[in-house]
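This is the structure I have questions about; it appears just below.
Missing here is one protein chain; the remaining ones are kept as they sit in the complex.
Chain IDs A and B follow the sequence of writing; residue 1 opens each chain.
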Amino acid sequence: MSEAVVREGPRRRSMLSPGQMRRYLTYLILTAVCFIWIYPLLWMLSSSFKVPGQFFTGLGLFPQEIDFFNYPDAWTQANIGADFINTAIITVSGVLIVLFVSSTMGYALGRYSFPGKRIVIAFLGILVLIPQGYTIIPIFDLITAMHLDGNLFGIILAESGSAHIIIILLFAGYFAQIPRDLEEAATVDGAGFLRTFWQVMLPLAGPVIATGIILQFIASWNDFLIPLVLTLAQPALRTVAVGVYFLQGVNQTNWSELSAASTISLLPVVVVFLLFQRYFIDGMAAAVKQ
Amino acid sequence: MTASSGMVRARPVKPLGRRIWEARWCYLFMLPGIVLSVLFSLWPVVASWYYSLFNWDGINKVMYWAGLNNYRELVHDPTFWADFGRSFLFMVVTVPLEVGLALLVAVVLNDRSLRLAPLYRTLFFLPVVMTTAIMGIAMQFVFAAYQGPVNEALQALHLIKAPVSWLGQPSTVMATAIIIFVWKWMGQPMIYWLAALQTVPSDLYEAARVDGARGWERLRSITVPLVAPFGAIIVFIIAVGNLNVFAFLQALTGGGPDYASETMELFIYRWAFGAATGGASGTSLRLGYASAAAIFFGLAVMLIALPQIGLVARLRQRGFSLGRSIS
Partner (left out) sequence: MNDRISRRRLLQALGVGGAGIGLSACGVYTPPKTGGNANNARLNSTAFDIPTSGVNFPKGFPSGPTQLRVVDSGDQKAIFWNAFFPELQKKFPNVKVSYDGTDWTTIQQEITLGLHNGTAPDFFQLPPTITIGEAVNSGWLAALDDFVPNWSTIKAGFPTGTFGEGVTDFNGKTYAYPWTTNQRISWGLLYNDQYLKQAGFDGTKIMSWDQFTEAAKKTTKQGAGKYFGLIMGIGQTGQISGTIDALAESAGAHGGEFNWQTGQYNFTSDIYREATELILGMFANKYMFPDSVSIGAPQARGEFPQGVAAMIVQGPWNIPEYEQTNPGLKFGFNLAPQKNPSSIWPFSYAPGGSNTWVVSNASKAKAVIGLIFNYVGTLKGQTEWADYDGAGDPPQYPQAMQHAKMDTISRGALELGYKHTVLAPNPELKTPSYANYQELYVPPQPTWDQTLVGMVTGQVKTNVKDTLKKVQDSYEAAMEKAFSACKAQGVNISRDDFTFSSWNPREAYKYPTKS
């Protein structure tokens, strides 16, 4: 794409250098593509301000009449407010658990060899291939048998429980390439396995931790089937994704409010991505570097 | 607590028991992850094996023994095979499109002189986090036959004469779903590619530039060979993910029209929890049958994926050190 631009560059007489010219053209094309790319999201945003009777008025971005009530309505009456708090608790706890589980496992797998390592890797590899979704009934029974069905912890555990193989692999890869002298220095200082991990290795893994936060945050925030099934009997425990789903009726749906609720649900993920994206890419890069 | 350094060096001939004891911290570190995986990933599969041998609706206290009847019925169910094939078709088509487009965008955005790249990066990533239910509705508008912008654009370009109901025709629904899917998820491999591209040392480019290599040549001779090993992993991650498209298709088409966009996951879900409407149009719940389908499908995925794991492992040994130990 950008290459075609370069060749065109010199033909146009301007005061800009070919490099600048190419950059501006790239921006132009990117902006146009991005506008089309995020159009459905802009449409969702604009629809959240439509009065209920005018939702189906097409794809224009500017509603004829603006209605601000969809937001407070979604927040209070449709209970998205309470769902939001649940989701925040589930997501934050889920991120913490997954980071803990993946970093320890990734550390052991990435930095050491021990009997049975291949078996563990094969086990993880097989788990990642299992189709999800249909196993929901046994998971439901398991949570019930553990008496976790009346609280958020059951959902947190079930969501954190599936194999987070990508995050484990990222940690493994990252820990594997940390120079050995660091660890040896720590050992000389008298640090044991646990302290070496906790005080030397983990603090170095910042970029992978950021990556893990983003990946798991997105997954937990948007996860649908597990919270749907586990909160069926407990509406007070619902997450935003489930709450938004419940805004749809058989014959009647308040679409504007649904859009407002969806916009609300999107915001935290966007904020987290904006905050962590720099580390995110660095983290992935660092973990897979030679 | 000197075990850590001991076990690393303890490669040669030590009795197994001793090696295990020396690695006790490793096992302890892996314990939480393994316990969670066994409970929430492995056990449900084992339970499904069991369910698949019964005629059971998932609620009744009585489970009628069915032996292999569910499997026998499954192999004669044309919808099952159609959905089975469609799942793989979906994966085979979406993965290259998604990963390829992502590479293209990533290469453009990786240009360090583009200072606004993080902004565009975010914009391209946004659809990934868009609520699936709303995405479904929005896309029904975008691809609508009635004043849908896609139809209007194609008509303006004289590519089609009359508006097409892209999501309402069995002949076009899958292609449309694939395009929308690639749109929604491209942001993910884009991030992976950006990460991969960051690992290419910039002095290599400098050297090439001094040598007078043009952009395309640089891309071909430096970028592609260096990021190729990542490609295998990215393809693998995306391919596995693209077999799990339940929420996406459920929101977009619900598997319709007339099951023309139903994949395995929707098939399983339909039989396990299916939408019942009562009357003559209702369907009954058959968790046993759904479990049998899931197991069949899971085995097929594994059979197809195993050689690829081998491939990834080989590339890994050659290319980079994911999961490598320091011994």
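The criterion applied here is as follows: contacts are C-beta pairs under 8 Å (C-beta built on N, C-alpha and C of every residue); 3 or more make two chains touch, one makes a residue touch a chain.
Given the structure is predicted, the values throughout are model-derived calculations rather than measurements.
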Handout entry: Displayed chains contacted by the hidden chain, counting the whole assembly
Key = A, B
Exercise for the section: With the full complex in mind, choose from A:36, A:122 or A:236 the residue touching the hidden chain. Expected result: A:236
Practice task
From the listed residues B:26, B:45, B:105 or B:144, report the one that touches the chain absent from this view.
Solution key: B:144
Completion exercise
Only one of A:43, A:114, A:140 or A:197 touches the unshown chain, namely A:140
Handout entry: Hidden partner chain, touching residue among A:27, A:153 or A:246
Key = A:246
Problem - Contact footprint on subunit B, counting only the chain that is left out - result: 57-61, 79, 137, 140, 144-146, 163, 165, 167-170, 173, 253-254, 256-260, 273-285
Practice task
List the residues of subunit A that touch the chain left out of this view.
Solution key: 51-57, 65-67, 69, 73-74, 76-79, 82, 140-141, 144, 149, 228-229, 232-236, 238, 243, 245-255, 257
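Please note the rule applied: only the chains that are shown with their structure count from here on.
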Problem - Averaged-CA centre spacing for the pair subunit B and subunit A, given as whole angstrom - result: 15
Problem - Residue ranges of subunit A touching subunit B (in the complex, touch as defined) - result: 1-3, 6, 19, 23, 26-27, 30, 34, 37-41, 43-44, 58-59, 100-102, 104-105, 107-117, 120-121, 123-139, 141-142, 157-158, 160-163, 166, 168-169, 172-173, 176-177, 180, 183-184, 187, 192-194, 196-197, 218, 221-222, 224-225, 241, 244-245, 248, 255, 258-259, 262, 265-266, 269-270, 273-274, 277-278, 280-285, 287-290
Problem - Residue ranges of subunit B in contact with subunit A within the complex - result: 1-5, 7-8, 11, 16, 19-20, 22-23, 25-27, 29-30, 32-34, 36-37, 39-45, 47-48, 51, 58, 104, 108, 111, 113-114, 116, 118, 120-135, 137-139, 141-142, 147-149, 183, 191-192, 194-196, 198-199, 214-216, 230, 233, 237, 240, 243-244, 246-247, 264-265, 268-269, 272, 287, 290-291, 293-294, 297-298, 301-302, 305, 309, 320-327
